[in-house]
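First the structure, which I've put down as structure tokens, then a few questions once you've had a look.
Omission of a single protein chain aside, the complex is shown with its protein chains in their original locations.
Just so it is clear, A, B and C label the chains in written order, and each chain counts residues from 1 on its own.
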Amino acid sequence: MSKRRHEDADGSPYTPHSPAETAAMLDEVGVESEEELFDVPPEVRFEGDLGIDPRSERELRAELSATLAKNDDLTEFLGRDHHTHYVPSVVDELSERAEFLTSYTQYQPEITQGFLQALFEYQSMIVELTGLPVANCSMYDAATALGEAARLSDRVRRVSGTEVLVPELLHENKRAVLDNYVDGTDLSVATYPMDDGNVDVEALADLAGEGTAMIYAENPTVRGTIEERLSAVGEVADDAGALFCLGTDVVALGLLEPPASVGADVVVGEADALGLPTAYGMGLGLFATREDFLRQVPGRLVGAGEDESGRRAYTLTLQTREQHIRKERATSNICTNQAWVALRTAMHLALLGADGLVDLASECVREAESLAERLGDLKGIKAPVHDRHHFREFLVRTDQPAPAIASDLEAEGFAVHVVGDHRLQVCVTEVNAGRADDLVEAFAEAV
Amino acid sequence: MSKRRHEDADGSPYTPHSPAETAAMLDEVGVESEEELFDVPPEVRFEGDLGIDPRSERELRAELSATLAKNDDLTEFLGRDHHTHYVPSVVDELSERAEFLTSYTQYQPEITQGFLQALFEYQSMIVELTGLPVANCSMYDAATALGEAARLSDRVRRVSGTEVLVPELLHENKRAVLDNYVDGTDLSVATYPMDDGNVDVEALADLAGEGTAMIYAENPTVRGTIEERLSAVGEVADDAGALFCLGTDVVALGLLEPPASVGADVVVGEADALGLPTAYGMGLGLFATREDFLRQVPGRLVGAGEDESGRRAYTLTLQTREQHIRKERATSNICTNQAWVALRTAMHLALLGADGLVDLASECVREAESLAERLGDLKGIKAPVHDRHHFREFLVRTDQPAPAIASDLEAEGFAVHVVGDHRLQVCVTEVNAGRADDLVEAFAEAV
Amino acid sequence: RYEPLLSEKDDTSVDVGEAGSPLPDDLTRDDLSLPSLAEPEVARHYTRLSQMNWSVESGPYPLGSCTMKYNPSFAEDVAADPNGAVHPDRSAESLQGTLEVLYGLQDYLARIGGMDAVTLQPPAGAAGEFTGILVAKAYHEANGHDRSEVIVPSSAHGTNFASAAMAGYDVVELPSGDDGRVDLEALEAAVSDDTAALMLTNPNTVGLFERDIADIADIVHDAGGLLYYDGANLNALLGRARPGDMGFDVMHYNVHKTFATPHGGGGPGAGPVGVTEELAPFLPSPRVREDDGHYELFEPAETVGKVHGYQGNWLVLLKAYAYIARLGDEGLEDASAKAVLNANYLAEQIDCEIPYGPFHHEFAATAGDRDAADVAKAMLDHGVHPPTTKWPEFVPEAMLTEPTEAESLDSLEDLAAAFNAAFDADAAELESAPSKTTARRIDQADAARNPRLSWRSIDAEE
Partner (left out) sequence: RYEPLLSEKDDTSVDVGEAGSPLPDDLTRDDLSLPSLAEPEVARHYTRLSQMNWSVESGPYPLGSCTMKYNPSFAEDVAADPNGAVHPDRSAESLQGTLEVLYGLQDYLARIGGMDAVTLQPPAGAAGEFTGILVAKAYHEANGHDRSEVIVPSSAHGTNFASAAMAGYDVVELPSGDDGRVDLEALEAAVSDDTAALMLTNPNTVGLFERDIADIADIVHDAGGLLYYDGANLNALLGRARPGDMGFDVMHYNVHKTFATPHGGGGPGAGPVGVTEELAPFLPSPRVREDDGHYELFEPAETVGKVHGYQGNWLVLLKAYAYIARLGDEGLEDASAKAVLNANYLAEQIDCEIPYGPFHHEFAATAGDRDAADVAKAMLDHGVHPPTTKWPEFVPEAMLTEPTEAESLDSLEDLAAAFNAAFDADAAELESAPSKTTARRIDQADAARNPRLSWRSIDAEE
């Protein structure tokens, strides 16, 4: 049958039906028209126009290219939970292969071994990095992973408390998400103080107790400082019978103390710093935990098993935790997660290898130290504000009002964070380090 | 064995040898160092530096992006043998799949059926478009395809002449290539006159005769005119015992008279107008011919055959024509051709289908007519110069000096061809048609 | 065919101090073990893995309720635009392009759903459900209502139950009526002063339009509850019916299902939420508004706060915008028309019982006395992906099949042939299937009993 589609040019370009085929199919189904198949009562039938004009692929690419070009071309010295590293081209090439990109969750493992193995490898790399034996396939982002961690603390039998203690310097967005994630539980959220950018362990110890469900700390912190007494935090949590949840990111894990060694029960954080270009906050939530909590883990898990011929094979496993089986008693409502981003992160980690990751993480420390020092040399600026080691980013105190300085910097083509009336935050990685001299110069003009 | 590569960071990023592996391999080979393996006498050993600085992938992408951004952003109304059409994104996606992009010529057909079938389909589509039964897998571009056609006329027994007759309006580059391709033969090249942009058939008939080896005509011509008496040209060639070689392009073939029906013995031309974005002249040479000349065809041919189990399978065929078998008696020296571009062109043709190609070709006629008319309405301009139908492009006569007008247009962001002191050439397709009004306005200012 | 694990290719361990750590020892790890391979090795590894994976570009993927349709390639190019690669903390002034796209998508989705306001923040469908229920909860709380229950039909997606529970609601399960639809009497009996919302998928998960939707809306609204629309099956109705017109107060959109964004083997998705004017003040913060051609972010007056660290899955939203704009009114209508036609045509070609009907875009065939999972495995050997099996539960041995509009007539014939061959297979064939796949049948029970979730756990065993 000829597929001549000419007369049908007004339909979707992605429906491969010629008019002749459509007619034959309608005939087979026994109706006169497609409309007959819609069993929609007249009173709710939509008869209007949506008012959306179709465009050709060519027109639309030009249009969207012009629209996005309205974004100013700024060099971003921005961080605060969304970090930018260079993603090798080959990650795009490989992850965008249709077999990965256009596949669904692996409900039929016999024909999806490729993605399952890749996710198994992702889990395995997170296990290596965190030292915790169980990592899931992904959460949406660091904020929702923290929310899921809090909910996990609510499900764990050994925990009796209901208060989640978080640092006073927690990213405001993360706090907002956490509040919503605990909204349907008995949990409440309270803060503990910080001391020069790190956890004030003694103050935390005073606050923690029987009523504590979970203590959350970050390394590096949202201000870029590296925690110096994490094991002590872990001990406070242990003493309180609470979970210790550590927030971190996948690059920092390459250099900093492994979470397991400081007593973390759960690790959450940002894994999209590798594999994903800056994407307006699109993320990849890291989630790892102890063996004991295996059946309480939210999200997908890939396990290794065997096929009928006895060969190793991979499959989604422990699905009875999940919503499609357990419904309202599931460990989480999550279904679609960030699997493809996890794939990309795994690819990036595989390209870096152990050496490459240690080097990259070390560069994050060195560049931040160097830039902070140069900015600190300027009159009217103190940088870094905290007397700590820093990872990628640091706080800057300005004599002049910070918003005005940020605005001047933006006019010069630079974006930095305003975090207070006289506080800016600056983040540097290998991607923008080449512009650091220019930033220092722009700062010198602006302050 | 650990692959730790750290110490080896100065080498190629694409050599997967850890220092430990390199050492083990050297040991197995029985030498102390890689240098020992180079059997180069000291007198020709290079001891200097090449002086090429390595860059990281990130640095290099930024550097080349900045370099290419030095090209001015002009809207091109340019044609003359290198035409621009919109290439659907999916052509990139599919053709850039590594299995296609990073494969070699199909010397082992059993594991390269995919590319072979795609090339067979390309040949088949060219056969449909030209009406000639034999099409090869590709030539470098239209100019070299013409050169090969001339050389073919020199090999064909029924042809006794040695003169290749080409139109006086032939693209100067094509002529230059043709001259080189016949340089090692007994052939010579002469021109015949044109009449208002088309072949002056009577003048051609006067020039043609026993000494003629091949008559070359184009449709559309380099000035965009559509030939009106091609069959008569074919008859002149027949009468002279010469080959009739027709130059065309893959889009025009969708609408214009099929070459076989006007008596063409060989069809050459530009096939990259589909599938390949404008690429500074990178091309795809179309080459099709009659069955009689099968064993004289230059370039690769894919044939259908059978495998041992009797199933259809594809393979490179008639290789005894080629240089790797026949050496100096080969039909051509061509080895690496433009297979991947042919793949892309086939993909684009498959996406267009018969309807889409006819529509696109029709648009090329309509847009040219419309733009010529609007330009012709301007004072100080005659357009089109030729009283013919046009395909995509047309000649413009200007009262003012053409180079000055082109320069003014360039300052306004438009590129057109200067083809004489008072002649410009303008090419319009679906890609730049949206800017045609602006071009007319810029013309109005400039003339 | 076997591709070794990365860890089987290399087992490098790096001493962090020796590698030149810039930090004091007590702040760093001692060493790091990760496979360290060169780019050519990594490229081959993932190329080979990809070749062991089914996808929409491999062939039919008729997973019911998952809507695996063709993902246009051009949307990937749009999403790769470097001008879209921006940090979320940049000033709105410096991101007018991004905000224009987001605003445009809010508008498109509002039109398509018949809703008044849309948030794009939820990063997946289930996150959209959670958000929608949070919004409903906030609405009730703001109006002084104390309601503790959400009603969910038994045929609903598991996420409905889980999302409602996550927001702190008790879930009341509503059994399906004999005709596969909502039983109005049962609904009447279920609603009460405690009813916060009814979550409904329409067409439902066996492809039936809930014809009594106007009555359903009245019953829920009369009880003071809100009506929630699960957008999973919206692909069946584009341009034909809109949730807002049916009386729904809040809905989520599954952009990978309806708007062809790639599912990426399990995400990222996006689950925008649309609401009526009454609920708009409670939407997550920030939203985008336009003022005389200028775009800005704003916080809705009584916002529930945030459900994602930033603004959701931007790249996915951008692709959804591109798809909607590519199709326009007529393209969207055609997509639904062909999705429904394909499902009905395919149903005609399949030699097995299909309860209920007439259906829209999907149907639940029953494998009868066979195990639906076995039939699915047998289908694998015929070069297609099988349907969703054993769900919804009220259809015995269900094979929930949704071919989508993107399958050609030829492809539907292939799919039907695979179905029928698998149905015809004898018990021995079913049990030994699949045999032509990368892996043979996998013992999932054993994998769950003995979880090995990382290469470390494999090494530990061996």
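Here is the rule we use: a residue touches a chain if its C-beta (ideal position, glycine included) is under 8 Å from a C-beta of that chain, and two chains touch if they have at least 3 such contacts.
Bear in mind the structure is a predicted one, so any value in this text is a computation, not a measurement.
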Discussion item. Touch as defined at the start, partner being the missing chain; which of C:Y70, C:F282, C:F363 or C:W455 qualifies?
Written reply: C:Y70
Worksheet, complete the sentence: Touch with the missing chain holds, among C:L6, C:A43 or C:V255, for C:A43
Discussion item. Across the whole complex, list the residues on subunit A that are touched by the chain not included here.
Written reply: 2-6, 13-18, 88-90, 92-94, 98-99
Discussion item. I need the residue numbers on subunit C that touch the omitted chain, in ascending order.
Written reply: 9, 37-41, 43-44, 47-48, 51, 57-59, 70, 72-73, 406-408, 410-411
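We take it that only the chains that are shown with their structure count from here on.
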Worksheet item: Quick check: more C-beta contact pairs in B-C or A-C?
Response: A-C
Item to complete: Return the distance between the CA-based centres of subunit A and subunit B, expressed in whole Å.
Response: 46
Response to the item:
subunit B and subunit C have mean C-alpha positions lying a whole-number Å distance apart equal to 45
Worksheet item: Touching two or more other chains, which residues of subunit C qualify?
Response: 10, 12-14, 19, 35-37, 39, 43, 47, 72, 74, 76-77
Worksheet item: Hey, what residues on subunit B touch two or more of the other chains?
Response: 3-6, 88-89, 93, 98
